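Only one protein chain is missing from this complex, and each of the others stays in its spot.
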Amino acid sequence: MKKLINDPERLVAESLEGFALAHHDLVEVHLAPDYVVRRGAPVGDKVALLSGGGSGHEPLHAGYVGRGMLDGACPGPVFTSPTPDQILACTRRVDGGRGVVHVVKNYTGDVMNFEIAAELAGAEGIRVEPVVIDDDVAVQDSTYTAGRRGVGATVLAERLAGARAEEGGSLEEVAGIVRRVNAEARSMGMALTSCVVPSAGRPTFDLGPEEMEVGIGIHGEPGRRRLPLEPADRIVDMLMDPVLDDLPFRSGDRVLVLCNGMGGTPLIELYVVMRAVGRVLSDRGMGLALSLVGNHITSLEMAGCSVTLLRLDPELERLWDAPLHTPALRWGV
Amino acid sequence: MKKLINDPERLVAESLEGFALAHHDLVEVHLAPDYVVRRGAPVGDKVALLSGGGSGHEPLHAGYVGRGMLDGACPGPVFTSPTPDQILACTRRVDGGRGVVHVVKNYTGDVMNFEIAAELAGAEGIRVEPVVIDDDVAVQDSTYTAGRRGVGATVLAERLAGARAEEGGSLEEVAGIVRRVNAEARSMGMALTSCVVPSAGRPTFDLGPEEMEVGIGIHGEPGRRRLPLEPADRIVDMLMDPVLDDLPFRSGDRVLVLCNGMGGTPLIELYVVMRAVGRVLSDRGMGLALSLVGNHITSLEMAGCSVTLLRLDPELERLWDAPLHTPALRWGV
Amino acid sequence: MADTLDAAALARWVGLCADRLEARSAELSQLDAAIGDGDHGANMARGFRAVRERVLAEPGAPDQLLKDTGMTLLSTVGGASGPLFGTLFMRMAGALAGATEVDLALLIRALGEGVEGVRRRGRAEAGDKTMLDALLPALESLRADGERGAALGPALQAAARAAEEGCRATIPMVASRGRASYLGERSLGHQDPGATSAAAVIAALAAVAA
Partner (left out) sequence: MADTLDAAALARWVGLCADRLEARSAELSQLDAAIGDGDHGANMARGFRAVRERVLAEPGAPDQLLKDTGMTLLSTVGGASGPLFGTLFMRMAGALAGATEVDLALLIRALGEGVEGVRRRGRAEAGDKTMLDALLPALESLRADGERGAALGPALQAAARAAEEGCRATIPMVASRGRASYLGERSLGHQDPGATSAAAVIAALAAVAA
């Protein structure tokens, strides 16, 4: 296992310490229980937005704590959801009296741990509104599964709902933006290589030198299909077709594109993916209004990418451009 | 070779096309010869800042074109310097009459190609001021080598001199900032894995599962020493000692830290590196004033990191915070 | 062989769970690697190590002991199994409120509450290839024995066998809850890790009652 770490057991805590050092102007980091909040939380007279999940997806979630996005983030161990006490402590810390929206990626563990935390917070008189994100079209049949997974739409929901909270939206309005983003966004991902969970020390799955895994999630879990490697343009077609057909997106739609790297794929390749996405959109008569290219929701050092499309409306477009200031994304301030 | 590409020969051009699509609000991309300039270049009544080099180091340089940083960037083929005609065309395009500073990383090819371009531009009446960056302390003996390589300080010089140009600095002043950054910054890097140059199709060097290469550059060239893998804290000591001793940095210095990923190392690990750097600085009585953690000057998908320290003064600190708006870095606007 | 379990016996149960799950951590993670994300053993070991340190050092009355165990699992295991095993123990604790001795009837009530809590929390049913496929058969076996007026010890031996069989029965199932469900048909042929640890928990109870 080739990693810049000291000890798998201390990885998350040490990484949070480095994060605190680099971003002390923006965030406060609490250890044991682990959570990250905006400096001076609770901030202002606003609804708070909180998310969390296993570590290994950086910059998600802690990198998105700051003005115009999250008020708090709860990182669990690598690929393992945070615990209710962690989420509860963070919820108490960010609540300014107007309630807290929990953005939860749809994984059994995340959903249950957030659910218990919300019950405990509710018992303490904190209003919590949980919203589950499940945008991954790779999981096809939701009656016989735990349901679609939450992937790229999480980033978009956190940003857009964070902007709505910042401008004074109510608990219902902020949660409503998360729900709208989840309803209007679809994603699909693929891997060229597996990742190595530090505590396991070896690749989660094995891929041959000429193979790729299509339909992966973000926890190194294998996907739906193992296929021979193809050129980038063909791979993008394989991701875009199910994404476009599912919502479905239609000619004339204006969309935001997230071309996301899984962690080990260099930017030069992500822009090749972006080019291919742009060609598909223009072939379908769709408008590319906004784009985000880079490592935004990752699986440790996995090589690969995911594509998320969000159908925009004027309110979402306006919210996207609102001032944003987090360790990982920043504009307008 | 597992890459999200269509054809090694078309990689740079296709990646630039995707880049143009994603960032058309900020930049204009010209193909054949390949260069990237700020939208509407030449911009305002200012000195222009231009850089370039082989591709494969993204976001360097094209990702740094924009307000407060570069006016133009010339990407060569992967790890191969751009050609004089490319640099000349870009120089013409960005010159607004107050001259053009060329930021050149110290590699034989880059230096000669930029030199010829500067001669040609000079013959056309364009004032060009070239500055060479050579901050890599891994290259020890500069009398018997092509000299130290330009690495992490390039990013810092481009940002700080770009800010100086934006506020109206003269050709000499802007070039002076580049020289000052180069004089006050030192870097060293290491690799956990090699990268794969697309046209070669296989790793540039072979590292065993328990080996690392210390003192690497950014072109997949092997470094000075091959050593057994160590914990992150020990690796950071190996990078920091020569960096600190070389300038030398002293107790009481305020520094900017660039914790740079080589492309394939996930952010969770870079923050572990950041933590270790912070510990070394505080042990030495130095002040961590500014930090930048992420993939800023990379070697394709190489796993590894480099650390750059820049000794700050009040002017450099002020320039760092000035408004910046590029595809890869943005703040204050 | 007593016909009730007192606080000391229940503490031995929890301790035995910790011993056995820590010892089988690699095996449980291996099972999880095949159809999940390979952390189930580590999760359970982390949780029960914390239980040993925080709860078993000074175990309280039956209800307090199981509540503390549940809370500790809840706050240290994470993932899917943390809330589920946490709920199992906490709901059992609720049913034992005030009791100092637990007879078969009370144990059936408590386990019934616990398993119902797991079912509700996870929204899973029998046959979904989860820990419920070990817990439900154990509970049914206990209930049948309880109606027949069986003694505590033999009833728990039978329940342990039922849990073990239920656990093996997950092998030919296609998962429809939890991470394994993403694999669809690919989850066939693998034993469910959570069912395996649930069966170990029941077996440990049988062992202290033997």
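When the chains are written out, they are named A, B and C in that same order, and each has its own residue count from 1.
To be clear about the criterion, a residue touches a chain if its C-beta (ideal position, glycine included) is under 8 Å from a C-beta of that chain, and two chains touch if they have at least 3 such contacts.
Being a predicted model, the structure only gives us computed values, none of them experimental.
The absent chain, not drawn in this view, touches the displayed chains B throughout the complex. Across the entire complex, the residue among B:Pro42, B:Gly76, B:Gly189 or B:Gly263 in touch with the chain not shown is B:Gly76. Contact with the chain not shown here comes from a single listed residue; of B:Met1, B:Ala200, B:Met238 or B:Ala289, that residue is B:Ala200.
Taking the complete complex into account, B:Gly109 is the one of B:Gly44, B:Gly96 or B:Gly109 that touches the chain left out. Looking at chain B, the residues touching the absent chain are 33, 54, 76-77, 79-86, 107-109, 112-113, 115-116, 139, 141, 144-146, 149, 197, 199-200, 204, 217, 219-222, 224.
Everything that follows uses one rule, which is that only the chains that are shown with their structure count from here on.
Per-chain CA centroids place chain A at a distance of 29 Å from chain B.
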